[in-house]
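Just passing along the structure, written as structure tokens.
The complex appears here minus one protein chain, its other protein chains still in place.
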Amino acid sequence: MVENILKNVYEKTPLVHCITNYVTVNDVANTLLACGGSPIMADDERDAVEITAICDALVINIGTLNERTIATMLKTGKRANELSHPVVLDPVGTGASALRTDTTFKLLKEVKFVVIRGNVSEIKTISRGKGTTKGVDADVSDIITDENLDEAIAFVKELSAQTGSVIAVTGAIDIVADSNKAYVIRNGHRIMSKVSGTGCMLTAMIAAYCAANPGNNLDAAAAAVCAFGLSGELAYDKLAKTDAGTSSYRTYLIDAISKMDADTLKGGMKIENR
Amino acid sequence: MVENILKNVYEKTPLVHCITNYVTVNDVANTLLACGGSPIMADDERDAVEITAICDALVINIGTLNERTIATMLKTGKRANELSHPVVLDPVGTGASALRTDTTFKLLKEVKFVVIRGNVSEIKTISRGKGTTKGVDADVSDIITDENLDEAIAFVKELSAQTGSVIAVTGAIDIVADSNKAYVIRNGHRIMSKVSGTGCMLTAMIAAYCAANPGNNLDAAAAAVCAFGLSGELAYDKLAKTDAGTSSYRTYLIDAISKMDADTLKGGMKIENR
Partner (left out) sequence: MVENILKNVYEKTPLVHCITNYVTVNDVANTLLACGGSPIMADDERDAVEITAICDALVINIGTLNERTIATMLKTGKRANELSHPVVLDPVGTGASALRTDTTFKLLKEVKFVVIRGNVSEIKTISRGKGTTKGVDADVSDIITDENLDEAIAFVKELSAQTGSVIAVTGAIDIVADSNKAYVIRNGHRIMSKVSGTGCMLTAMIAAYCAANPGNNLDAAAAAVCAFGLSGELAYDKLAKTDAGTSSYRTYLIDAISKMDADTLKGGMKIENR
């Protein structure tokens, strides 16, 4: 399964159009190259609608949204839907401001997403229609633990049924689910939260994996979450042997993504079907 | 003293809202994470005014300002003042264009800053109302040396009295002062000028330190300047043992920030009270 998903990415080199925030955009571009895809960024409406047509997938990340780019997101998302390109949403900080929350709901109303990836607070905001997001990090009260896992899985499946999208909730424990099936993934390392943009990077990687594996969004998204989390573990193993810090860790993380292969992924993925 | 300042940062993880330039924004975000804070960026007026309310501090950096973001800076700065959040100004390149100079003075008129950090040419522009800034670097004629140090300290104290802000002038010799007291700091390494955005990174770190240490802006700013400069020295020590260049140095710098602790800082800070 995982072999085929990775093989398809490496063979097809999916071109992923990203309308994304300017904070982490360079890491997003380099993550796409590292994982076997190719990035292009365009956020002017006239440019983006045309650029998306030559691409294989679209990422909409609302991290540093503004009036101009919100209009581009809506119009480009619809265009990508017309072309049957997979579109992935990263609702960064939704719940933290009315503009972010409103934009998220406008996008959900007008654009069909194959996958929505966020932290648990962002995903809860989407479910509740309002949020308590503390900036771009999840609220402590929302965190998924072994104690509330069954409840969390039911919640994610339900949200998938409502939205028609695969939902990827990432944190210490990740859940990737559609309305019928949930994967619980325990890859990753807590130091990843000390690098800005790991969520943005993963979202783009999910888009590349979905683009290369049409009709298989749930498994493609789960494989991307495993591969990204495992890369974070391998990067930590490397860091632990040195006296380096968080910036070296960021480098090691993207390095590990660029060196991921099916054998490594199969040997290291911590995934269960619930 | 320094122990408490660092302890407060590590315990409170201050969330710092940055309206900052897109050139160095990723390093700013990762520096905030490395020093014990947390970043969020928002520059659309409707988003930013609301986002700043959930944060602990605000950074206004005019590096790639435009009409839209200038309006956001003014409105968000006033909102942060209402909320009594510390607001820190980085007047990047002020004096190099009328737009940058005018924006700086508009900001100084409408927003109260706890700290203003810049190179000596930028700070002189603020004092004189006009400047001779050569881009984003200080003019040679302005540089602070041991010969003109007394004069420079008097100038900085005077500017602090005028503006009501702690003034942090950084360069080979740093001065951090309010109207009564000045610290002269000699940490840092000249290779830091070969990395884009070290000033922006330091400004954000000052904001995190001030946010975690309310009522203690002078000492918090001075501690941040020492910690950042010392990180630059430790990064150079590491660089000197390798055949690496300026990009590795950037990584080592943020690594050192992420590993800074009170003992290291106390042992390495070169600060005198003038």
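Worth pointing out:
A and B label the chains in the order they appear, each numbered from 1.
By definition in this document, contacts are C-beta pairs under 8 Å (C-beta built on N, C-alpha and C of every residue); 3 or more make two chains touch, one makes a residue touch a chain.
Everything numeric in this text was worked out from a predicted model, so none of it was measured.
Annotation: of A:Leu15, A:Ala177, A:Leu202 or A:Met269, A:Leu15 touches the absent chain (contact as defined above). Within the full complex, the residue among A:Asn30, A:Asn81 or A:Thr163 touching the omitted chain is A:Asn30.
Residues of chain A that touch the chain left out of view are 15, 22, 25-26, 29-30, 33-34, 38-44, 46-47, 50-51, 54-55, 68, 250-259.
Take chain B: the residues that touch the chain left off the picture are 21-24, 26-27, 63-67, 93, 96-100, 134-137, 194-197, 243-248, 250-251.
Simple rule for what comes next: only the chains that are shown with their structure count from here on.
We define each chain's centre as the mean of its Cα atoms; on that basis chain A and chain B are separated by 33 Å.
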